[in-house]
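Sending over a structure as structure tokens; questions will come in a sec.
Only one protein chain is missing; all other protein chains are in place.
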Amino acid sequence: MSDSIKQLTGRIRSFAAARDWEQFHNPKDMAVAIAAEAGELMQHFVWQQPDQVETRAADHREEIASEIADVGILLFEMADLLGMNLGEVMEAKIARNEERYPVSKAKGNNLKYNEL
Amino acid sequence: MSDSIKQLTGRIRSFAAARDWEQFHNPKDMAVAIAAEAGELMQHFVWQQPDQVETRAADHREEIASEIADVGILLFEMADLLGMNLGEVMEAKIARNEERYPVSKAKGNNLKYNEL
Amino acid sequence: MSDSIKQLTGRIRSFAAARDWEQFHNPKDMAVAIAAEAGELMQHFVWQQPDQVETRAADHREEIASEIADVGILLFEMADLLGMNLGEVMEAKIARNEERYPVSKAKGNNLKYNEL
Partner (left out) sequence: MSDSIKQLTGRIRSFAAARDWEQFHNPKDMAVAIAAEAGELMQHFVWQQPDQVETRAADHREEIASEIADVGILLFEMADLLGMNLGEVMEAKIARNEERYPVSKAKGNNLKYNEL
């Protein structure tokens, strides 16, 4: 059940509706909240050296999962608020990335599409 | 099809694998990329006044959808990289939020759970 | 004394040197740390409505000052690391903004320079 974006979105919508929180959920404040939660997720890795990152991720696994969930909940909610189908929007972007980053050019390097 | 987190995650994984990009996809760099994309999403609303936000969201709809997709793609990928089931992680967090924010206390206000 | 960017930068540099922290202070990790601290600063205002912002700023004054200081310390340090004179770089940008945002066009509106 938890694999369906629509069902999860429905549950998130009910959660907010039961608390009369729609009044706070305008697109700007959603975007601000997403960025703030993404900052908390990143906070776990600040100053971490490459050889420390895996241990860090393992040691903070619960908190990291919780931050990932926070970003996800807000993202599903923002797409819903804007009347966007998140799955479709993501598929469209993946298709665009497949054009922007053809395997022949992008393989093995981390250049931006406009630098390829 | 695009409603399944697992199927979308599988497609994202194939996209990265075809380009040998797993070498760049450690947890730290994923978190950094998510925060950077969340910043781009937020950028559309900087300085916007409450009465301008809806128009802004409508006028920039395509770009905003694209940024939302970017955050979503990276978030699905990071959960996958860490061996987390994103749907389950989100459901667990929603359940925790239901405890932290009981309707009786949280209704109609925007206080943090530790301020309720 | 605390008004001089150079003197503050010197003190920040000594602080890091005494702890052998230069090894961690590459431009990428500095930028990541600045974004993470800016996220913490913003965190104080998430979901706050316009009529709540001033009270919030007053009630959290000490923590906000501390977050502002964190961003400032890292920013001074990053400029120093890159061999940039922060004061000059800021003055140059103010001058550029004066060109981009002529008073006659920018007065009283919050459009981006490329929308003016």
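Letters A, B and C mark the chains as written, and numbering starts fresh at 1 in each.
Criterion: a contact is a pair of C-beta atoms (placed from the backbone, for glycine too) under 8 Å apart; a residue touches a chain by one contact, two chains touch by 3 or more.
This one's a predicted model, so the numbers in the text were calculated from it and none came from an experiment.
A.B. asks: Which listed residue (B:36, B:57 or B:106) would be found touching the missing chain in the intact complex?
C.D. replies: For the chain that is not drawn, the touching residue is B:36.
A.B. asks: If the missing chain were put back, which residues of chain B would it touch?
C.D. replies: Interface with the chain not displayed, on the chain B side: 24, 29, 32-33, 35-36, 38-40, 42-43, 45-47, 49.
A.B. asks: Taking the full complex into account, what residues of chain C touch the chain not shown?
C.D. replies: Output for chain C: 2-6, 8, 11-12, 15, 18-21, 23-24, 26-28, 31-32, 34-35, 37-39, 41-42, 44-45, 48, 50, 53-54, 56-57, 61, 64-66, 68-73, 75-76, 78-79, 82, 84-94, 96-98, 101, 103, 106-108, 110.
A.B. asks: With the missing chain put back, which residues of chain A would touch it? List them for me.
C.D. replies: Residues in contact with the chain left out: 32, 35-36, 39, 47-50, 110.
Note that in this section only the chains that are shown with their structure count from here on.
A.B. asks: Please compute the C-alpha centroid of chain B, do the same for chain C, then give the distance between them in whole Å.
C.D. replies: The computed centroid separation for chain B versus chain C comes out at 26 Å.
A.B. asks: Enumerate the residues of chain C that touch no fewer than two other chains.
C.D. replies: Expected reply: 32, 35-36, 39, 47, 49.
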